[in-house]
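As you look at this complex, bear in mind that one protein chain is not there, while each of the others sits in place.
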Amino acid sequence: MECRKELLERLAELAKIALSEEEKESICKDLERIAGYLRAVGEAAKELEAEPLYYVWDLPGPLREPSESPKVSIEELPTKVKEGYVAVPWRGGSVE
Amino acid sequence: MKAMIGLEIHVQMTEAGSKLFCDCKANYRGMEPNSNICPVCIGLPGALPVVNKRSVELALAASLAFNCHVPDYIVFTRKHYFYPDLPKNYQISMYERAGGVPICRGGKVRYLDIHSWEWKECRLRRINIEEDPGRTIYGEGGILRSSEAYVDYNRSGVPLLEIITEPDLKSAREARQLVEYVLLVLEYLGATNPRLEGAFRVDANVSVEGGERVEVKNIGSTLDVEKAINFEIMRQSAIISSGGKVERETRHWDAERGSTRPLRQKEQEEDYLYFPDPDLPAIALRDMLPKAKAIASSSDPAALFEKAISLGVQRELAWSMVTARPSLMLYLEAVERGADPQLAARIIAVDYKGELREREKDPHDPANWPSADTIVELSRLMKEGAYTYDAIKGIVLPKLAENPAADLKLLLPQRAENLEQVIEEVLKREERAVKDYLSGKAQALNYLVGAVIRAAGKRALDPRAIREAIERRLAKK
Partner (left out) sequence: MSREAWRVAEEIRAGADPSRHVEEVLERIERWEGAVKAFISLDLPEALRERAERLERKIRKGERVGKLAGLLVSVKDNICTSWLPTTAGSRMLEGYVSPYNATAVERVLQEDAIIVGKTNLDEFAMGSTTELSAFWPTRNPWDLERVPGGSSGGSAASLAYGGADLSLGSDTGGSARLPAAYTATVGLKPTYGLVSRYGLIPYGNSLEQISPMARSVRDVALLLEVIGGWDPKDATALRVERPRLDPSPAEPRALRLCLVKEMVEGAEEPIEKLFWNTIHKLSSEGAQLEELSIPLLSKALPAYYTIAFAEASSNLARYAGIFYPTKGSSGSWEKYVGEARARGFGREVKRRILMGVYALSEGFRDEFYVAATKVRRAIRDEVLKVVKRCVIAAQASPILPPKIGERLDDPLKLYYMDMYTVIANLAGVPALVQPLGFSQGLPIGIQWMAGPLEESKLISLGLLVEELTGIKGAMAE
């Protein structure tokens, strides 16, 4: 099956995964094969008169009354903290 | 040029108690950064959301208040985009397609144009319940150049109503009035306190004849709604009348500069990869309807406004009370307990409110208003002729504004009978001042008034009444 690189690049952009050129090559081919296989559901669904099923029991879910539950301390997490704020790279250059 | 304006109003349900999907607080003001967070609202692996009942009740009440078509079930969807303030990199929101079911589709807001005193209508496209992201602040260079961004997740997960209108609004002023009215309704429902910092944000879609639609983001106050839209209408009109083209784009409102600037061109529709959140089964609304209906019908500012008017209150005064909920509630209660509707309105909406303003006390805080019994009593005293309105206004109201819980008896000026005696004594004692006054020295009268007040001890007195009594007494001489 032919591999459409623009499609893969668009998907990688949406998924925010930086792929190397080599990876692009192989994943692109894999993806075409997998998509080709999964396409069977599109065909099958056309012949069914079924509504989508998102939650297997189709039951209404519960609602929550107020209560207390444990908090998280930001210091416990492996993240960069500056004066209580979580510091994330934004428009900076290389940091390594 | 003719403009078409549609709004997306994001209002935090600051009064919902807890965040939308966890037990952290909905109102995070005054907290240390990142101290109002738990595994759920920062999206740690394995943590699961469970919907806060109060949020849904309030959103349902709002949907009813805005005449929405309300579905039997609501379904939350995941909306995906990567941003530092969005811990899961998807927002749990609602969407009208891809399996999602918003709480409101196709409503309308009747809002009051207080310039023409006409009720106007704006259609709603839908209302979504969603979680607020965290709050990002940028270092030097701002959003465009700062090398790092700093995120406080205290806000992450706070319940939001996203209210999306049809492009029915024709002017910036209408847009502002709509927003003000929507906020008022939500405040009456007990969903939000719109005066809290950051409690609401508005995005405006503005187009003028012959141009594409431009989205203006980041409008944080009702005044800015008007300013930003006016700026945009002018900007777009100028482009078109000079023969240019207005392209479809997203712009950012800079409140400090009072102008909009480009944020990004919308080359292609963004793809948010919507699908129903598999952690959240649909939520049935039926059991909640009676309660939501009760909230919506008992807290409709329009109905309460009409009620005040039907009591004979001038519409300006009635509106003034409506815009400060505790004042309207006080008024209605006082009248129900027998206060004169006119007198009570004048006290509450004009003079007491003026006293609060002078003291920079918040008229939206119920603690700054006296009890309904106090208003009833003041009304009775005036009706019976024991005091003039001016006496109450000049002496009682300022002191009451200082301390709304004060005992009325201690604030009331002494009756005239006692006063005659005191004045007699003072005039006898202060022979020089009397002489000065009679010889035309006007300031001597002030001295005498002061002397009477001192002689009367610490009792509350109406200086104007004393002045008049002295004048009358000395005129006889």
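For clarity, chains are labelled A and B in written order, and residue numbers in each chain start from 1.
Everything that follows uses one rule, which is that a contact is a pair of C-beta atoms (placed from the backbone, for glycine too) under 8 Å apart; a residue touches a chain by one contact, two chains touch by 3 or more.
Since the model is a prediction, treat every value here as computed from it, not as a measurement.
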Absent-chain contact - pick from B:49, B:301, B:363 or B:413: B:49
Full-complex contact with the absent chain, from B:194, B:211 or B:281: B:281
Touch residues of chain B, complete complex, unshown partner: 39, 42-51, 78, 80, 82, 84, 87-90, 98-99, 147-149, 269, 271, 273-275, 278-281
In chain A, positions touching the absent partner: 7-8, 10-12, 14-20, 23, 27, 30-31, 33-35, 37-42, 44-46, 48, 50-57, 61-62, 64, 70, 72-73, 76-79, 86, 88-96
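One rule holds for everything that comes next: only the chains that are shown with their structure count from here on.
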Distance between the centres, which are taken as Cα means, of chain B and chain A, whole angstrom: 40
Chain B-touching residues of chain A, taken from the complex the two chains share: 14, 16, 52, 54-55, 57, 59-72, 74, 81-93
Chain A-touching residues of chain B, taken from the complex the two chains share: 17-18, 21-24, 32-39, 42, 44, 50-54, 56, 73, 75, 80, 82, 84, 89, 99, 137-139, 141, 144-153, 271, 273, 275-276, 278, 280-284
